[in-house]
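The structure under discussion is supplied below as structure tokens; questions concerning it will follow.
Shown here: the complex without one of its protein chains, the others still in place.
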Amino acid sequence: MIIMKPAARPSEINAIIGKIKSAGLKADVSKGEGQTVIGIIGDESRIDFDMLRSMRGVETAKHIQAPYKLMTKEYLQEENIIIEANGARIGAEGITYIAGPCSIESYDQLARIAQQVKEAGAQVLRGGTFKPRTSVHSFQGLGELGLQHLQKVGRELGIATVTEVRSESHAELVAAYVDILQIGMRNMYNQDLLEAVARQNKPILFKRSHAAQIQEFLSFGQYIVAAGNRQIMLCERGILPLGGSFEPETRNTLDLSAVPVLAAKTPFPIIVDPSHATGRRDLILPMSMAAVASGARGLIIEVHDRPEEALSDGAQALMPAQLKGLIRRCDSISELLRSDSQNG
Amino acid sequence: MIIMKPAARPSEINAIIGKIKSAGLKADVSKGEGQTVIGIIGDESRIDFDMLRSMRGVETAKHIQAPYKLMTKEYLQEENIIIEANGARIGAEGITYIAGPCSIESYDQLARIAQQVKEAGAQVLRGGTFKPRTSVHSFQGLGELGLQHLQKVGRELGIATVTEVRSESHAELVAAYVDILQIGMRNMYNQDLLEAVARQNKPILFKRSHAAQIQEFLSFGQYIVAAGNRQIMLCERGILPLGGSFEPETRNTLDLSAVPVLAAKTPFPIIVDPSHATGRRDLILPMSMAAVASGARGLIIEVHDRPEEALSDGAQALMPAQLKGLIRRCDSISELLRSDSQNG
Amino acid sequence: MIIMKPAARPSEINAIIGKIKSAGLKADVSKGEGQTVIGIIGDESRIDFDMLRSMRGVETAKHIQAPYKLMTKEYLQEENIIIEANGARIGAEGITYIAGPCSIESYDQLARIAQQVKEAGAQVLRGGTFKPRTSVHSFQGLGELGLQHLQKVGRELGIATVTEVRSESHAELVAAYVDILQIGMRNMYNQDLLEAVARQNKPILFKRSHAAQIQEFLSFGQYIVAAGNRQIMLCERGILPLGGSFEPETRNTLDLSAVPVLAAKTPFPIIVDPSHATGRRDLILPMSMAAVASGARGLIIEVHDRPEEALSDGAQALMPAQLKGLIRRCDSISELLRSDSQNG
Partner (left out) sequence: MIIMKPAARPSEINAIIGKIKSAGLKADVSKGEGQTVIGIIGDESRIDFDMLRSMRGVETAKHIQAPYKLMTKEYLQEENIIIEANGARIGAEGITYIAGPCSIESYDQLARIAQQVKEAGAQVLRGGTFKPRTSVHSFQGLGELGLQHLQKVGRELGIATVTEVRSESHAELVAAYVDILQIGMRNMYNQDLLEAVARQNKPILFKRSHAAQIQEFLSFGQYIVAAGNRQIMLCERGILPLGGSFEPETRNTLDLSAVPVLAAKTPFPIIVDPSHATGRRDLILPMSMAAVASGARGLIIEVHDRPEEALSDGAQALMPAQLKGLIRRCDSISELLRSDSQNG
């Protein structure tokens, strides 16, 4: 919809109508007392709204259709997409728990923790191999060696695996070793990486940027669908906290409203990451239960059995016994929601 | 703790030590290789950190103690404060539901809705009388007439009542009619209002500003405690959403992590307002369940039986039947949490 | 403009049209392929958009007119309003400098600093009397005694004066002593205070909240105009910084784009407060020059001759000699802009 300035001339109005028609769309013109408003009939995505805004006589031009059609239930013709990965069925009945260490540090460390998270009830094993790090001085991960450990442990235990693909140049390599490919929050806007990962034809755990509005998150998700891959899990992991001069209490703000908002629009399962959002071990249990109550279909949680020795993010890692208690409680809430919705 | 610049002179270090001593505190000086660090031993709140930062040779001065001592469990010597108001016991076992219309429009409208929210299970009746409004043109509330309706309906039904005190000059008036006094999010920083309301010696529903970090919220809460009133409910009602060029999905971002963070620090019951945070009727149920799962002790929810005729905020009001379903589900989650914590 | 859902029924569309007509406005209906769009012809402010959004069949309802008509050049029929206050002419040719201590601490302190800021070139003397403070423990100002000092010094030196009105109950008192009444950033949303101050019939320095979008700032400014007072200076003083886990570099983010945005819409002079926005003495000179280059008509700057002894905000106070250098440089930029615009 284009709103013209009160003083817009007929020639300026006609120029807009011409632009709309040249994109193969129809224009609906309504002349009000003060202002002329021009509606677009047809697929809005075929026209550049920035260009419309720059034309003479235009006050503003607004989208009416949401700019993420490829991600919607209507376009995909699906109500709920279930992701299958080495035995895990994310988005099907019940909650999927994705757990493991922030970084893979050695075969022994991973095998030991993996055994414990599987016993606690997790269906997917996570572990960082190429780590995105703020500081050039921090531990950057074991790289391909880590991938080998992850594949070996996954096979030995019969558990699905996930790790982050940090760079386009790693996409094929990572896909050769693991079941689910993660796109981290710093890469949500990286369209070339999204396409490279999508082409691997494996399920994708797609994390929202800490700076992205929901519509931007979905808009970038379109790069994955457009590349032919619909095996997407959408992951809320916290957004920028309010600024200020004292230390904020949590690293980011977990935006749980995003869960029902996303679930209403898209057929993809929604995963929540309370570990990175809060950065605090004591907040993971309450925020996990809240995530399940808000409609999340999975949780991704950092677990370490010796957090004080962890090479990264030890402060937010749960102990395996804590994971077990968390899974019991979250399953109870999930069960309650399910029986409730069955009873109407 | 004060960190001196590497090039700080002995005279500058001595000036800092002098300032600390003149406030009746002790200084602990440690000279590192690069920098001298001066610790403060004693009550930090007795010294002005802005002044310390402005002194010559100082690189930075940081608080070690949190700047909201009066709000802490340690200071108040209480683990859980229970607020009693006309039969409601907020913070005791179970969840307290505060419900009613955004604005009181007439005696009939209020009486009709109040009857329905009470039957649905609410223990406190809310209704706006002096409305804070963004636009000078919007309906500003019935004022004292609304207070009279609220008192009358509250007495007839035997239900506790709450309304917002928008201005210092209304504090006494409002306190004469209602059981619980609300301080709205736009007034969180209004220290004179906080003091005026605190002096009425009634329970206070204190809402966090949409722009306040948790520590600011607690810091301003001190004005209430310092005025001699400890009957405080802390209310999370959404913070500023991420900015952007398209419409955000929700009015504000409900910050549920604030619930366990506040519950760990303070003895006051935590209330969540999903109506104002989301601004959308369809998000109120999932976010209410999530709030209870995160540890909230109460919910404040707008209800209207004819939302299309409401004079304010109709878009976010639940119908009474929806409130009933919400209460049933939230009670189930609360019950589950309680039985779980009793079983260890 | 109201956008109906694709599945909206004729009866739902008619209900919307009825609402618009019952507000005395006309509806313009255009039926597109997918969606019906209803335009409002007439004064949008006469209808409640929240209510429209809550009606059946409505997808969304958007404002086309900006919600701050009373603040616009068109409504006020003025291009530039000049504010006169005891010799100062804010918004006329040249830059107005408002300077003085954060808090008035004694007659001697104020008289000494006032003498120096006047000699440096300032036309208005500022000084806090009732201080809004984050901490209940901080120095809260001298109150009425401070007002007496401010009036006395202003008369002795023949300089206009300004101080903040923190509370409705002080409005008349403050107006009895000073020339310009300041509404602080924490009170921008306080409509009762705005009205109480506006009624004093004196010029008002109106500060933007650190959390307010520009349109909200202007929308609340309408309370002043609606109360019959058009002697308004709009003051940008910094908005919330980006959040994070390390200390941000500046207290707030000075939003200088607000200066030309406000100047294009409203006839009121725009003032910038670099002291509170940055909180750092070394940033005040560059940000003052930038403010003038962006079109500001005045600056408000904290000055103290003994900042290490200041009872508040010493870290950001300039020394009088620094103010003098700042005024010389800012006047040069202002002169350059003026000669440039005269030469075309």
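Labels for the chains are A, B and C, by order of writing; each one numbers its residues from 1.
The rule is simple: a contact is a pair of C-beta atoms (placed from the backbone, for glycine too) under 8 Å apart; a residue touches a chain by one contact, two chains touch by 3 or more.
Because the structure is predicted, anything quoted here is derived from the model rather than measured.
Asker: Taking the full complex into account, find the residue in A:42, A:67, A:94 or A:121 that is in contact with the omitted chain.
Answerer: With A:42, A:67, A:94 or A:121 as choices, the missing chain is touched by A:67.
Asker: Which of these touches the unseen chain: C:256, C:271, C:301 or C:318?
Answerer: The one listed residue touching the chain not shown is C:256.
Asker: Among C:67, C:154 or C:320, single out the residue that touches the unshown chain.
Answerer: Of the candidates C:67, C:154 or C:320, C:67 is in touch with the missing chain.
Asker: Considering the whole complex, which of A:35, A:96, A:129 or A:190 touches the chain not shown?
Answerer: Result: among the candidates, A:190 touches the missing chain.
Asker: Touching the missing chain, which residues of subunit C?
Answerer: The missing chain touches subunit C at positions 63, 67, 211-216, 239-242, 244, 246, 248-250, 253-261, 264, 277-278, 282-283, 286-287, 289-295, 329, 332-333, 336-337, 340.
Asker: Go through subunit B and note every residue touching the omitted chain.
Answerer: 1, 3, 26, 28, 30, 32-35, 37, 39, 41-42, 62, 64, 240-245, 247-248, 251, 253, 279
Asker: Just the residue numbers, please: which parts of subunit A touch the chain that's not shown?
Answerer: 15, 45-46, 48, 50-51, 53-56, 60, 67, 70, 132-139, 166-169, 186-187, 189-193, 209-211, 216, 219-220, 222-223, 226, 240, 247, 281, 307-317
By our rule, only the chains that are shown with their structure count from here on.
Asker: Go ahead and align subunit B to its copy subunit C using Cα positions, then give the rotation in degrees, nearest 5.
Answerer: Resulting rotation angle: about 180 degrees.
Asker: Express in whole angstrom the distance between the two chain centres, defined as the mean CA positions of subunit B and subunit C.
Answerer: That gives a centre separation of 27 Å.
Asker: Mind checking the centre-to-centre distance between subunit A and subunit C? Centres are C-alpha means, answer in whole Å.
Answerer: 39
Asker: At which residue positions does subunit B touch at least two other chains?
Answerer: Residues 67, 211, 216, 240, 247 of subunit B touch two or more partner chains.
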